[in-house]
Structure formats: structure tokens, C-alpha cells
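After this line comes chain A, so read on.
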Amino acid sequence: MEEKKNKVGVYICYCGGNISDHVDVEEVRNRALKLPDVTVARTNMFMCSDPGQEMIIEDLKSGKIDRVVVASCAPSLHETTFRGAIERAGSNPFIYEHANIREQVSWVHHGDPATDKAAILIASATAKAKHLKPLAPIHVDAKRHATVIGGGIAGIKTALDIAGQGIDVTLIERSPLLGGQLNSLGQLAPYGDHASDILKELIDQVTGHTAITIHTNTKVEAVSGYVGNFSLNLLKKSDPENIPLTLDTGAIVMATGSVSYTPFKGEYGFGQYESVITLPELIRLLKANTSSRSMLEVNGKPIKNMVMIHCVGSRQIPGIHPPKENGTLNEYCSRTCCSAMLNAANQIRETFPETSIYEMYRDIRTYGRGQEELYMQASANKVVFMRYEADEPPEVSKNDDPDYPLQVRIKDGLTFNESLTVPADLVVLATGIEPNDVTNLASQMKLPIGTDRFLLEVHPKLRPVEFPITGIFLAGTCQAPMDSGEACNAAGAAAVKASALLSKGYIELDPFVAEVDTDKCQGHGACVEACIKEGALTLMEVINPDGNPVKQAQVTPAMCLGCGACAAVCPEGAIDINGWALKQYEDMVDAIVSDSVAV
Partner candidate 1 sequence: MSSVNLAFAKELKAYSEDTALECFNCGTCSAICPLVHDNFPRRMIRYIQVGAKDKILENANDLWRCLHCGLCTHTCPRQADPGEIILGLKRFVVANWRA
Partner candidate 2 sequence: MFNPKEIIHILANNVRQTQSPFGIPKFMANTWFKDLALPEKGEYLLFTGLMYQFAPYIETSTQYLEKYEDTPMADYLKYAKYVPAYLSGIGLALMTPGKEKKKARQPLKNIAFLLEQSKVDFCYRPDLDHYSGILLYDMGDQAGFVAHAKKVAHRLQQAGIKKIITIDPHTAYALKELFPKYTGIQFEVTPYFELLDLDPKDCGIEVTLHDPCFFGRYLHVSDIPRKVLSNLGIQTSKIRNQGEFTSCCGGPAESISPALSNDIMDKRVKELETTGKPIIAYCPICLGNLKKSGANVEDLSSLLVRHA
């Protein structure tokens, strides 16, 4: 047997049956041991657990291994865990390679093919591992400054929180006014706080804060740069000469907010009958209403019977609800409307006792603290509830009765599916939440957008306020519908991440960037031509060991994206990506085609 040059340790996880139910883990271990570079192969019920990690640490410390391959779940879950373990063993975290044998093997294949494939993936990871070398994170100076895009409550709160940590913040708002959607709200569910009071408190703080610069009426035109060193081009609408402002910043928080859904013409009679209005319109009416009469008045007319219809433009179902002109459908729940509807109903019933209210819902979603109480209160206030199914929504039509210009017919689930008619003189539609269209900005910044058209976080639990692009975060209703308190929590969470990132004044980045083999580089310049990031790769004159000036490629690591466009074109194979080298892939393919471990 030949002496093993590399010392790769292979660690295979049972994942509590998740893997071992379909992959013969012990068999895979035995096959891995036969691989030319593997000196140790071990298994564990949970590789990510402390005892699992401890195995790796022990083997590294005792010198049995100098490269680590863990075969377990998707690398997105535990790559950092194992890199951390390697670091704790005093080794360089980048001597690590991951084999994904759960999401890409045991959960999709069964029986012998699963075991064979797991073994091959480990062989291939091992082939890559032997080329791994210790790397050091790239140190990038970061501007201790953050930019918050969007001046609604989430944006304001984010700005205040980051500034509270002694970091300068610029807050950018497209409209002339800070406060966003909260400006159009009145008494908030469930505790009755006034939106205006909340805004006043926060806006006073943010405008008075010395570390916060506010640009209202300002649009972000362009974004460039990278973590710690972003650059934004701003355009002030008030500026007649349209001179763009440039802003250098270390981190960006997207807090671009949302808008209320606009029903299409004829949706529950909207745009067809003037007595059909949206919930935001009702809230505006309530804010403005100073009448001391016992009935709510709309356009001078007292309202005797009001029907409120839930889930308008939310929870839409393909095949039942017609899509918008652009083909979109709001399949999500808008989260806040149930409580807002009940809150409005309670206000009306308590202020205008002669106005009766019928609420037609699919599910009452008073999920949060103090919200079920709103529902109870509405019942105590004699609001009548009726329930409809998505495929048989209430029908709003004209009524012959002069007292009630409209009637709403509903097949009421609560009344044993009987058809009931409610005469009405006002119909209010609980219109949902839609994200502001930030496609332009998002595509410039490479931010993912979900199928629901909201900005998409990396992972709802692991990294709920982060984007895959380092240094850019998100908060508030640009991510999903949420109420004011929830948006503020998201703001706090985004702010804490941004603060941690910027607090030191420098950032450590993944070292996966291009590196030039100066022995091989002949200065062709093909790589520089192929490079997609301006400034990341340049041709420089250097003095070769013979003392002669030659041209050679040089990488600016903080700028390099690590895409590898350069590696593909170098005729000498003199440039490659650290940790993701072309050579490694070639060897991986060799391991895959060689069936040595699959027998």
C-alpha cells in the first residue's frame, strides 16, 4: 500500500436516521477508508453535535489528519459549524470540504444507489480536499456608516438603533415625508396607540440625532461597491439640476416598505358603487370624523348597516381569483388586516352605536398578543360575523331599498351554509399588503425577490434579516406583511447585525478570491479582459527573479468576487480561485467517473 501523502479525515453523519435510514453509513465509512488520501473515517449520530465535533478536533490535534471532509446535511446548515470546530482545534478553517449526503442523497435516493452515491460524493470531496490549503480571511476596511433605504417606521427604527451604537447613518426616503404607511393609519390595533404619536416620538428622535442624516424626496439611483465600501448615487427630487449625490457607506439596510392592495374595478363592487371603499379609506374617514352623531357618516350620509369583507387581495388562490394584469396573485396572508378590521369595527361600534356592522371572513387571524381580545370585544360590541369560503365569496349588488343602496349576499358557513342577504349602505374591503416595487434596486444590488414579490431573506430562522450579499440587510414590510411592532423588531434585528458588522471599522471576508501563480503567469492579460469586476484584476509590471521587468496579473482581493471568469481563460492555468479551483473540479470529476468506491 502506498503511503498516504495527504491525511484526509472523513466524518459521516447518521443525522439521527435522516441519512442512515437510506444510506448504509458504516459501509460508506468502510469504503471511504480505502480512498488513497483518507487516513481516518468516522461516523456519528449527529456530526454537528459536540461529541461529533470533538472527534474532528481530536484527530486534528493528534495529527492524524490535516484535511477534513464531513458528509452530512446541506453545507448551508453546517459548513460554518465544522469550520468553527477546525478552528478550535487550532487548524485553519479552510482545510474543510463538505459532502452533501442528506438533501442530495438520503432524502432523494434510496437503497444501494443512495449508499453508492454517498460514497462517490465523499470520494469527490476528498479529491477536492487534498488540494485545499490554509487560507486567511480578507481584511477589508469598512466605513463606519450605514445607509437605510426607506423612511417608514422600520427604516426610522433601524437608523436610530444603528446610530445608538455610535455609527453614522444616512436615512433615505423617496417621498417628502418620513413615516411611510403609518402616516395613513389612525388608532392602531390592538391597544389603540395613535399612529401619529408613535411617529412623532420616533421622528423627533431621528431628526434630532446628530449621527443621522436624513434625505427625504430622494431616490437611490445606483448602488455599487461591496461590504464595508458601498457607494450610492442619490437623486434629490427637489434639485432642479438633477445633480446626483454620492454616498459612501459600509452597510445597507433595505426598509422599502409596502403599499395597500388596490381592488380591480368590480371586485366586490369596488369602483362600481361609491359606497364600496377600502379599509385604508375607512381609517382615513375615522381619523377625520369629528361628528358627535350616533351614526358614522360618510359623505354626509349616516351609515346604518356596514358590511366589512376580509381577505381582499390576500390569500388568493390560483384558479379561483383572477390574477392582476401583470399575472401576479397575492397568495399570502396580509397578516395585519383582521386585527385592523376588528379594531375599526370596535371604534365604530363604540363611537357610533347606531351603525351596525357585519364582518364577512374566511378565517379570523387575530394571532398576536391582545388581538384575540379585539375579536372578543367586537363580539361584545355586537358585530355580527359571517364566514365564507374562497370559492364562494360574498356578492355585492345594487339594492332596491332606498335606505340601503347595496346588498351583500353570502353563503354563510356559520348559518349552516344558508344563503343570507345583508342590506348595506357601506361596504368596506380589507385590502391586503403588497411590497413596494423595488425590482430596479434589487437587481442592481443582486437581491433575491420571492415568488410573493417580497424581498427574500437568506433563511427565515438562521438569517432572517440578511441577504446573500454580505453587508446588505432587510427590515419591515419589504420582507413580508407585518405590523408596526413586528417591523420595529425586524429593524432591531437588522440593526444589531449591521452594528456588529461595522463596529470594528473593518470586516473579515471569505478568502475565496483569485490568486495568480506568479511562476506561471506570462502576462497575456486574457484574465484582465475576462474579469467582470472592474478594478479587481490588473496587469502590472513586476520585476521577475531574473531582475527583468515583466507584466503579470495582480488581484485586488477586496474587489474580487471570486467568480472564476479569469481562470477559465488563462492559457497557462496561472490563475485560479482559492478554495474553488478549477483543478479541484477536474479531480472531483475523476473521482465521480472512477467507480472505485461504488462497488
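The criterion applied here is as follows: contacts are C-beta pairs under 8 Å (C-beta built on N, C-alpha and C of every residue); 3 or more make two chains touch, one makes a residue touch a chain; residues count from 1.
Selection rule: all candidates are chains of the complex that A comes from, given by their letters.
Fair warning: this is a prediction, and the values are worked out from it, not measured in the lab.
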item: From 1 or 2, the one in contact with chain A within this complex; value: 1
item: Candidate 1-touching residues of chain A, taken from the complex the two chains share; value: 305, 356, 358, 375-376, 379-380, 382-387, 409, 412, 414-416, 418-423
